[in-house]
Each structure stands twice: as C-alpha cells, then as structure tokens.
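A protein chain is absent from this complex, but the other protein chains hold their places.
The first chain written gets the first letter, and so on, giving A, B and C; residue counts start at 1 in each chain.
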C-alpha cells in the first residue's frame, strides 16, 4: 500500500506536503482553513498523527474527520466535545493548536497580512478579511502557511502593508519575548516547501515539487530564499494516501483549489500562474 | 387577607423584616444564605418583588422558589436557566444581585468577618469559614445582614479581627472609590432592623421588634447606634404572609433558627440570649 | 414582567452615537430584522461592535455607522462583505481592528466590570500600531509587556435567539451561541429577537434550561419575529440564504444599497418577508454543510 503513486495532481501533492507539517504535533487541535489545509490535517490525523484533534468547522470536536462537502443522510459525525467559537480561544491561548492558513502577503520576516492592501489604514486601496484570529494564533501556537500560487505579490518585497501576524522581525519583538518564541512551522506552496530555518530565521527551501527549479522559487519570491546544498524533491503521495484523500474529499473539491488542477509531475520549468482565490484565511 | 397576625414567632417576624430588605430591587438575583434569609427572599419574590431571580442553591435559576427541605417526588422545580457556580460570578460582577448573609462579626463600619477570630493570621485562635464570596459581594452589589442573636460579640467594639467584606471605613477606601459606592442595605437581627444611614454612615435604628427597647439594642451593640426621634415597631407579619411562609417551609425549619423559637410578641425587656449557629455564611 | 415589544419600539430606545453590539457570526444568527428596523429609522453615528456580516455591511452602506470595531466582516462563502469593503475603501468609517479573541476579552472585561484584560495577543502586529487607544502595559509579576485589551462597553446589544419567553429568558439551541452571551452581558440594554415565543414552563426541563446562556436580567426587550435572522441562518431552524447573499453582493457592483433596499426592505418586516418569498420559504432554507 505504501508505494509512491505515479499519477497525482499538484493539489494532492500539496495536501501530502501540508500534512507533513503536522508530523510530530501529538495531541493538538489541527486547524486547516481551506480545502487543501483541511484535507492535509485530516490526512495526518487518519495516518501518522492519530492524536490530533479536529473540529467540524462549526461547533464540535470530532474523533474522526468529516469528509468535505455534502454528506449522506446516514453520516453520523463522530462528535466528542462541544467546541463553540468562544471555547476555541481557550484552546488557542493554551498553545495546544497548530493552524494552517493562507494569508495574502507573507514578508521576509514571516509576518503575514490578511487585512488590507495599499492606501492608508483609514482608507486602504483593497480591504480584505481583517486580522481575524491571526494576531492571537501567531503569538500563541505554531502556524503554517499554504500558498496555492507562489508569486512575489504574496512573497513580496519589503514589509507587509498591514502586519496581521507576528513574525521574526527584531524591530517588532515585544519586550520580554524572544524570536524563538515564534513558531512559523512550514510554508507550502504550489512550487515548494519552505520554513524559516535559514540563518537568522531567513526563509529556507526544504523541498522542490517535481519539475520545479530553485530559480523558479527565487524568481517568484520577493526576497532571498536560503537554499541548502542539497534540496530534495517533495515526496510523491502514496497510493494509500491518495485513497484516503479521495475518501475525505468525495466531491473532489481539491480539483478546484489550484488553477487548471495541474498534474503534480510537471515538465521542468512550466508552472501554472494560478491566482489564489480571495479569502480562505481565518 | 392582609390583616396583621396576632400570633407569630420571632423567626417569622424576622423573615418578614428580612423580606422588606429586597423591596424595590426589581430584577436582581436574591440570594438568602440560611433558612431565614432564604425564606425572606422567597417571600419577597412570591409577593411584592415578583421580578426577583432565585436559584435552587445548586445549579439552576428558578421561576418559582423551591420549598425548603425534602420535596415530594412529584415536585417539579421551575428551572429556567443553568446557573452553575462559575456563572454566578458573571452575575455577581454585573452588580445585579442582592445577597443576605450572616457574618460572625460586624463592626461599626459595616465591615464583616467570616474568616477567623483572635490570634494571628498565621495562627488564628478560631478558624471560621474563610472569606468565601464576601469580598466580591461587598464591592460588587448590595448586601444585607441577618443576625439571629444580636449581641456585642457580633456587633463588636473596634475593627473586625479579619475584614472579609468592605464597609464604610474611610481608612480602607480604595483609590478612585467613594464610600457611597458601598451598599450595605439592611441589618436585621432578633431585636431590630438597622441600616448604615446614620450621620457619616453610622449604623442607624430603623425599627424595634415588639417588646424590644432602644436600650436593649444599644447594650447589645459594641458601638453607638444612631437613634432617630421616632422609631417604629417592626410590622407584624400578615396572615397572608404567614401562610406563604408556611408553604415555603413545610418542614418548619424556621422553628430551629432562633434559640427556643420564641414568640414575635415579647413582654418588654425580655429576650432570648440565643447563640447563633456556626456557618450559614456564603 | 412582560418584556415583549416591537422592533420599532426597540429602535426608539436607541440614540444617535450609541455603541451597539450585534450578536451572531458572519452570516450566522444575526438579528437582521432589528438591523432592518434601524435601516428604516433616522438613527446615525453608531459605533458597531460585531463579528460582522451583512449586518455591518448594510449599516455602513446606509450611512448609519461612524466606527466599526471588528476582527472580520465576512459572509463566509463570500469572504469579503461587499459594502463593508466599499466603506473601508472610501474611507467613510473609522475602525478599531482587533483580533477575534481580543474582542471576546473586551466583551468579558465589560461584562465583569473590569477596565481591561491583559493579553499577549496583538503584540508585534499593526493591531497595536494602528490603535493608539490600545495601551501596552507592564505586569507586576513578570518582565514582559502585555496588551491591555480595554472593556468594550456597549450601550445596547442586538441578538437573535431561537426562542424566548416574555420575561426575557432566551434560548439558543443551535450548536453554537457564538459570543452572544458576552454581548448580552457587556451591554447596558440587550434587545433580543426570537424565532419562537414560548411559555416559561418550556425551560423547566433541565435539557432546555442548559441552553439558556444568560440570565433574564440581561435581557431588556423581546421581539417575536419568526425568520428574523434572514438572510443569515438560525441553525437548526433554517440556513443562510445563499442566492439572497449573492444578489446582495451583486448589488454592490450594480445599483448599490439603495437598489437592494428598494427591492427588499419594505416598510415593515412583513413586507420584507413578502419580498423574499415569505416565512415558509425562509424556514425551508437548508442548513449549510461545513
């Protein structure tokens, strides 16, 4: 069952790569906002991190992840604990959570922006979601980012137009805190997997998706990416993982998350210039 | 029905006098700790303050007070709201509550003591209940006291051995607060009804129970009591009130609250030197 | 005490410049009928505190709002509330942007009579940089700095519940009451619209009383408006109206709020419900699947 699949979509590759971000987390609430992060957290819980906790995205903690989309009338959600939004913050502030989200901007410090673009704060050029729970998530527990369209509008030069979440920025470090208190665990995109483990918390390339080059990643990132000597290829999903993903996503919502739903195995140099859908943050 | 009764116990007189403390409260949680205060709050709710709120002394708010003691199997408590202890404090801190309690000491400032007597704080001579909710009650909402045995051990000279609740003591007034923020509403004893409406928040005699003299009250109070020119007699219960009290206390627990359960109509000068039972505070 | 009143009587209790809390979450269980009654009034200069959806968007678009205290304003399946977005991008409103949890702490501080609750949330972000009113303080017990999230004291709150009695006992039987208990506790006055008006005896069953999340002393007025949360949801009674929210969102690009209100608002809730297909149609809207 654990044989690597030869045919899989880029979305499926990303789901597996995102799932890896939760490896070793143990018993924490895994919150994946958006189809690919949610399927990733569910896959991790169904396979190598069985102690993860997950909600139904509404008001209940589940012992078993719900499949996405409309479920058959006889589906019984495996509820185990009431988990209304007010209680979510008891969990957030305890630190026993790992969220994976998709901000609109991510700067070289790992600071992210979900609030507004351009203009002034009183009158932004583009109003977005607002800070939502990003400030609290970012200072309370580990967080990972999923970016379905890796480009230098997301990974932009300079600092975020609005800093919604704390990052590794010495100039903004609160009194009594250390940069090492901040835990931006993993950044997964349609091109590669990264973290902030480079020198001085510089963003670092961990693996390239099949057919993607270091140059592509750097060209599409508005600041220098630390590239280790050896950069492996992002592992392909196993057939077992693909079947679990298919069961978790019976309506194939994953096919609509990356523009044109390309294959995960791409001829070198080619990449879809996908535009990430708005929202999806949380 | 509203005719004054000619035969009633001192306990019943006190229940009616205590009920009067809740007059005009409107929609607040009436908490009477101990048999007489609880019956008083229930009587007020059943008659002239129908908007009062009351709990079952366990975990539920009731639309109708429960009778005291064992209830018949077919009794259905009129629950209307979950009110576990943790939620009680949401109510306390909102100020929408009036509690009636029986502290062990009440000094001339209206400060009370439920914690300890004598010795040192590290090693008190007599350990009592502890502060319980008194500090929070006293600074958050109106409070009244019921004292089943009016004597100068309860109404003692000097300051309480341990100040469990804030009173009208200028030396302890917190910064930014005014003595008028404090609301010790009513003090009911086996001898009389008082408040702290005298000059400079001095304790003041409001009414004398039948057969009780001003001298008796002053002799049994360790500090000067302000006595207005005209001091009325505490009104006797009406026959209607007595029947409601009887229905609320079917096992006649009220007969055991004041030593020897004397009549409310006493030959002048005579009074039982009752010893108040321990506890009852809350 | 009989707290029943009409939506018009609720709005008559409100004043220009008040700070108004609105319960619910995004497109979920919003007191929309009460919001619509505000749209029919000449009330203005409101400061609105909400986990915002179309309630905030409509009030902004209709010129009722001076300032919004928010962490997001969203319709969930339509992530960006169109009229709030316009209001922000035109600079028409002041804002205090906070984290979702900070708002909860601010409501709790108000409910508990505290000036603030300290939190690390917001440190290192523009939440602090753009909110000069948010003070950062030291702790007497450690060497860190902390955000002193101030009490969000509300002059009034508007909340929609599943059912209530005439005395103000309110039940939210849906899976989540969101932060509505804190909106009720943080406010000087709380006005509730309910889908069902019941006798007090309905709550004598402990399983029903468990779902009463605040005391009746925190409810000022009760308005019986079946379907009053439309187009937002009132789970389990009905879901949110996806086609209606799509039309609402489209109006922001074509015709604006005036066209939307012209088509739907009407002179009363009865007219509104006729304009959207009637109560049966509202009650028939299926619940969303998350």
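The definition used in the following text is that a residue touches a chain if its C-beta (ideal position, glycine included) is under 8 Å from a C-beta of that chain, and two chains touch if they have at least 3 such contacts.
This structure is a prediction, so every number in the text was calculated from the model and none was measured.
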{"item": "Among shown chains, those touching the left-out chain", "value": "A, B, C"}
{"item": "Residue of B:78, B:128 or B:156 in touch with the missing chain, whole complex considered", "value": "B:128"}
{"item": "Residue of C:207, C:254 or C:280 in touch with the missing chain, whole complex considered", "value": "C:207"}
{"item": "Among B:8, B:60 or B:155, residue touching the chain not depicted", "value": "B:60"}
{"item": "Among B:119, B:158 or B:250, the residue in touch with the chain that has been omitted", "value": "B:119"}
{"item": "Contacting the left-out chain in the complete assembly, out of A:13, A:35 or A:83", "value": "A:83"}
{"item": "Touch residues of subunit B, complete complex, unshown partner", "value": "56-60, 69-71, 84-86, 89, 92-93, 111, 115-116, 119-136, 138-140, 162-167, 169, 172-177, 278-281"}
{"item": "Those residues of subunit C which, in the complete complex, touch the missing chain", "value": "112-120, 135, 137, 139-142, 144, 146, 148, 150-151, 175, 206-207, 210"}
{"item": "Absent-chain interface as seen on subunit A, which is shown", "value": "27-29, 50-51, 53, 60-61, 63, 76-83, 90-91, 93-96, 140"}
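Here is the rule we go by: only the chains that are shown with their structure count from here on.
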{"item": "Most central chain, judged by mean C-alpha position against the global CA mean", "value": "C"}
{"item": "Distance from the mean Cα position of subunit C to that of subunit A, given in whole angstrom", "value": "30"}
{"item": "Intercentroid distance (Cα basis), subunit B paired with subunit A, Å", "value": "60"}
{"item": "Separation of mean Cα positions, subunit C and subunit B [Å, integer]", "value": "41"}
